[in-house]
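What follows is a structure written as structure tokens; I'll ask about it next.
Only one protein chain is missing from this complex, and each of the others stays in its spot.
Per-chain numbering from 1; labels A, B and C assigned in written order.
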């Protein structure tokens, strides 16, 4: 296993001679020395070798030896330079190296690679390794688009943003996509965090969407507003450990339970806002699937939990002896995928929006009786079952997507976030109780794209920008989705659906 | 049933007296006469009544009688005006009306409603019934946002688009969300429709996404490019018909099969680009679920198929005698939801992208061996099974979402479109065969948001704007997704994943 | 809620006058007095009323009052006799009663029922309330069968068992079904509990089944036998508690966690072999689904966990104030149903059987190469995914069912027990690693049908009868199932499958 924790990088020809890098992928390592290096089976004498940690100045091996090695933190790169190597015509060299580390001892690594020359284009796309957000390189990319496609976009390339603000949100930036935003509401939310009326910005290009949600909000307001509650909160990374047999995998589960305090310490050390709630342990065949559940404050947290789980796994790999293989993700997270496990066990926020709609309000606004809605829901629940759908409601994806685009969420999470559980009941008074649970709503009010220009403004319109607002935002999203559900359910139940599309959605 | 096919609209006080509307929801109807009208149990004399079809001039009932009624097409509205009615303090009136139609005979309808005055705000949100895209009303809404939220968005409200172009894509428009677009590729696609290299615009705020896809494309290009194939194409609406018992529901299925030619004629008459492929017939309890499968040319087609199915169902309801209830959608479509039925039976385009990646290319670009990828995929397929995921691949939602936002697709369809089936195999030569099927990719190259400013430009960059390009665009999307799969699979298999997030995704 | 915890039973005319019963469904209750009783709205004077707890002698109400009531344990029945009531022609009476209890106070109950006369046939089927296993009543039922169907079964009615031994396993007994048993094996099992070779009795009427499993065992023995491991063990009952809203349902979850010790005490008090492991808490809408996980020793334990959960819920209902409704089962157990939750979280035993089959052995016995098996498994896993199957293996139900029938298991549990996760890998030596996890194998070596004649004998053949053998038996079952998997996988991969059916299965 240890061998996998160090990787040799590509061979590059530099001013200081042939260079390659050595990356550390494990916590707590100390790099002592290069014990042996041969290129094309020829041993290289140590005085020809310089090493540099990350972007520091290179030093020679002897100095290193006197200094008793260097700290070699997780993710650090040791650049090795070898002088006086002639590259053959094939342009290919093989390297064998033995390094001495602490506490992992001596490790042999090898690499066969073509030698490349830095600065040579990796592809045709203009990029700057110095500052890829400089106006010149953005302009270069825009020109490149026009050159190779013959298209001269004017709106896409009409960039009126501070380019530096985009760093960390996009690579190879070339322009701005413009998505129209419509307003719905205000909608009255009776949450534990969201209390009051909220105006809802919806970014979409689908006609009738805003109007339909707005109609639903009007009805829900009439009946007193939506009661919204966040009932659970978790973000996952799910590594898998491979063993020789099922017995070892099972016993590993016990070992993890016994060492949960140290594992938690390792994970939580990576971020002050992160808490490791628990580790679900799923066993199959010779595999131990470990689903780490974190809370991540007001960030969505996918990257935070990746780092934290990786750190915890580093400690596990160091301290448990018979692990045969390991992957940081096993498809049990299940990031960017809809799944039963997330409907069952929560990913992101689990939030319920509910209301009792007065029968008279429903008839007045929607021209439909509670029992028509209830009958449709009964039939649709058979339809959902037959279809194997991830949602017994109707179209939560519509409202979620429009709010996600407007507010800088990771829109790809619509895949998980659109799951839903709709429940209807006719009360003894003949009114309609309606309740929707979103079991895996992934949202953030800080981090990711939430701080960008229009995204931040839309969050501000919702009074949800920045730390401390994630639960409030979740309550508002669920309430909006409920408005869309009753609107479409009424349209279907009253056959009003197609004709409203006729009138509003002319495209 | 027939009663449900006509609806009375709200009571409004107008210059011509009290008004309400009567909407026709069925094809092939002729409106003859109002035989009886009473308000609060008081019969109204016929000379006090005027009627107007849609926005035509009102005529009196006698004239109507002489003219032997009016054509009353599906969706048409008959406005009825009654003179000299005094509204009580409760502001509530009850109406009973008997109308004579052809061929459905006499129908009794009733309504109890509050009388409203037009122009009075339905809510606080400024709207114009004349032209809701006029700069003044947009400005009014922007002011309204600032007034009630205290937020003064400058970027969101920086609207530099032709407002009229947005009609049909948004309601209550107030501003523009700006999403940064990065470039990946070019990627080489060997499709049946997409042949050549394509530069890929990706709209996202998730750091590392563009870089990761770009890395994948570099690898796939090295191995000769992606073979992409659209293998199926269908768009659905799934009405349900309710019967007295399972026997009638079953026999209805036979009846539909016997009448498929006429049903097809009715459906296809609604749009020249629409073909009804077949009707899947699913039976449960006393319900006949009918899943209409259409091809919709280069539009996504959800609205087209709604209209067409509605028209077909109108004919069915007229011609089959013992239907007890009917809903145009049963949750078996399954629009905006992930489902087994769509993975199995296709929704939108079913498209496969595949490639044999040379072992040396994989090692050079990704620092990972084919057998590591294969081993991860084997383990991940156990993980996917345990999790009940809709995808055996890794993160198709990422690439799909970024392309959908850029190109004006209905982004909410990420819920369905993100399903995927990944297959890997090591060839006898030790290379990696990799294949991904997207079973329910919903895309369009015309209609919806595809014609808007930046959206159209991004489709043009892909040489995919307008009719005739849907299959080509589907091939490109699948190829891009495959690039993302091999990139992330390599990162996970080589443990490179967390550290790359560390470096690129600083938020 | 409390009202639901007491039920009035049917009205019966007896020698002591009109009688009805009052059943207690809650723990910790004390019955004090009948405060009021009226029949058909006529108050009944207290001296006309006698009461009797269970089958004790009746006493009059005044005596009861002096004695300060009676202990009224969970499930106890208080029989009430009322003298001097005349039954009207309609044969129907309505009863209103107020009882005084401790600690639940005064409770009003009412009942409207027809008066029945005991001894009158409930149906035509001959039954004896005294001893329904007496040879005479069995004979009477056999005669009844012949009379009403005209069939005179000789084999079915050839009963050579001690009738009393069947009590608790069957009602309305009439005969014995004969299922042929074939032998397979011996199979070598390297378990933690099963160590050695076991001869396998398989009860089936499906030709080729025994031969196919036997062929698989021969191969597995050649490669050293099967390594089998029980990795988890749990039996569930999943009550649901209904609240006014999601917030209360969520907070109830915290309350349950806070009170887990007392809840465990209540549950475990019902059976010495029962341990409450944990309670899974799933939240949706206004419902709190609580999945109680027990270990049940060597019994399958469905009834044990029902009783224990009921007792625990009784305590919960008494001690938590705002529960609106309660059902002991919510379909989340999921007893007698296949489900994702049981594949994920275990029901019964979770057991893995695994082996590395030498390539030469596989070719010699099965005429198939490891890579053919591996290729089929890869393709079949796509098939399983598309089909939404509960099993990535081939036919675990066959071996499980045949062993279940032979050994007196609850065969209906095949529905859950047949789920499976098959994993294959070709080792560096070219051999075939094969591993099967049965995630929800429900078995027992005591209780249920395990002690009956042939059932006990078959368990004895397996050296698995009685307490202390459940884990061993689980290991053997999984090993047998693995033999069947490799046998059928080989047949499919070598195309040998249909022809072997041709030869052996002539029906």
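Convention: a residue touches a chain if its C-beta (ideal position, glycine included) is under 8 Å from a C-beta of that chain, and two chains touch if they have at least 3 such contacts.
Remember, predicted model here, so these are calculated numbers, not experimental data.
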Looking at C:282, C:423 or C:473, which makes contact with the chain not pictured?
C:282
Out of C:223, C:401 or C:424, the sole contact with the unshown chain comes from C:401
Contact residue for the chain not shown (choose from C:59, C:109 or C:386):
C:386
For a quick check of understanding: of C:33, C:101, C:346 or C:418, which residue touches the chain that isn't displayed?
C:418
Residue, one of C:33, C:190 or C:208, that touches the chain absent here:
C:208
Only one of B:344, B:363 or B:426 touches the unshown chain, namely B:344
Against the chain that's been left off, what residues of subunit A make contact? List them.
340, 343-344, 378, 381-382, 384-388, 392, 421, 423, 425
Residues on subunit B facing the left-out chain by the touch rule are 192, 227, 229, 231-232, 245-247, 249-250, 282-286, 340-341, 344, 350, 352, 354, 388, 421, 423, 435-437, 439
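Here, only the chains that are shown with their structure count from here on.
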Any idea how many Å lie between the Cα centroids of subunit A and subunit B?
26
Compute the distance, rounded to whole Å, between the mean C-alpha positions of subunit B and subunit C.
46
Touching two or more other chains, which residues of subunit B qualify?
340, 381-382, 384, 386-388, 392
